[in-house]
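Of the protein chains in this complex, all but one are displayed in their positions.
The block that comes next holds subunit A.
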Amino acid sequence: MEITVKPKANLLFSSYLLLFVIVGNQVGIGVMGFQRIIFREAGHDSWISVIIAGISTHLVAWVMLKTLDLYGSTDLYGIHEDVYGKWLGRIFSSLYIAFLLMGALIVLRNYIEVVQTWMFPDAPAWLFAVLLLFLMVYGVSGGIRVIVGFCFLSLFFTIWMLLLLIYPYQYAEWIYLSPVMEASMIQLLKGAKEMTLTIVGFEILYFIFPFLKEKEKAGRYTHLGLLLTTCCYLLIMIVSTIYYSEDQILQAIWTTFMMFNVIQLPFLERFEFVGISLWILAIMPNLLLYTWAATRGMKRIFQWKQKHALYLFTIVLFGVSIFLNTRLKINALNDFSGKFSFYIVYVYPFILFIIAWFRKWLKRKI
């Protein structure tokens, strides 16, 4: 396997689109109900946890970019091979592929759960799985440029929903934010850690990096994207805190959608139905990017055809998502993946950077 990747010029895309990729892959399923997990730790100071989590993403993304810069133009699979050698590298890369698939699985399964709870309680899960996976196969077959284009559209189709926070804001009670900083630093950090599931997604940087036209501009757009996501989350968190009482947040499963409950328009009694249906546009980038990165791994490590890997993964995703059929199992999956992602997304990049940097340094010495 070649360590450096030099995709054909017609596959490259402009760097500013990286912003949409980062936001598209971060915003997905977590934002529908991240409030209560953080509230459990940090209470009404959760918004501070959101800021802390946001800042940490900048730090991690910076390290990721530094690691990638050491090689010029490569992806995580190339770095793994260089750092760990052929066999160990393959094992690490396979683990990462499993992690990526888990990301796709979580998005898929949680979205189906939301649709079933709110809109079609009597429609079977497999049907939605088939529909979503079909769209996913269609998108991933189109290649990276199609996926990036979709991310671009997806942001514009969903970001206006932030304006809807005006409705719950009418019921706002600012008193619920005070006293500020009642939670201890440890609680705030714990809360920030619970943000993991919601805020991850920017690790896609590792895979998409070689496809950028101007690689030196990657940092700027990555950080802009991360900032945008953090601002959205912060806004949602603050509005939820002042709209709900603490116990209400702790009970609500999909707090963000629950807030839509208060919107009543003359021509549309219940807005959630529109919101949830449109949310498919926000979760598709997750599905597409994660699966694409995973199939790309199969191609890079095992020289599979990307198409074959895609079919295999689709069947796996379908099977597992059918198996996870109750709220309890889904919660267990979310909890597990939250913990797992924390180490993979937050801790691992630092370790990888140190090893990679050390190797480069050794080579230069010799």
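Heads up, the rule we're going with is that a residue touches a chain if its C-beta (ideal position, glycine included) is under 8 Å from a C-beta of that chain, and two chains touch if they have at least 3 such contacts; residues count from 1.
The rule we apply is simple: contacts and distances are computed from a predicted model.
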Of the candidate names "Spore germination protein", "Metalloregulator ArsR/SmtB family transcription factor", "L-lactate dehydrogenase complex protein LldF" or "3-oxoacyl-[acyl-carrier-protein] synthase 2", which one corresponds to the UniProt protein name of the undepicted chain? "Spore germination protein"
Given A:Leu12, A:Leu234 or A:Val262, the correct residue touching the omitted chain is A:Val262
For the chain left off this view, which of A:Ser141, A:Gln306 or A:Asn331 is in contact with it? A:Ser141
Contacting the left-out chain in the complete assembly, out of A:Leu11, A:Leu59, A:Val130 or A:Ala332: A:Val130
Residues on subunit A that touch the omitted chain in the whole complex? 117-124, 127-128, 130-131, 134, 138, 141-142, 171, 173, 175-176, 178-179, 182, 244-248, 251, 258, 261-262, 264, 269-270, 272
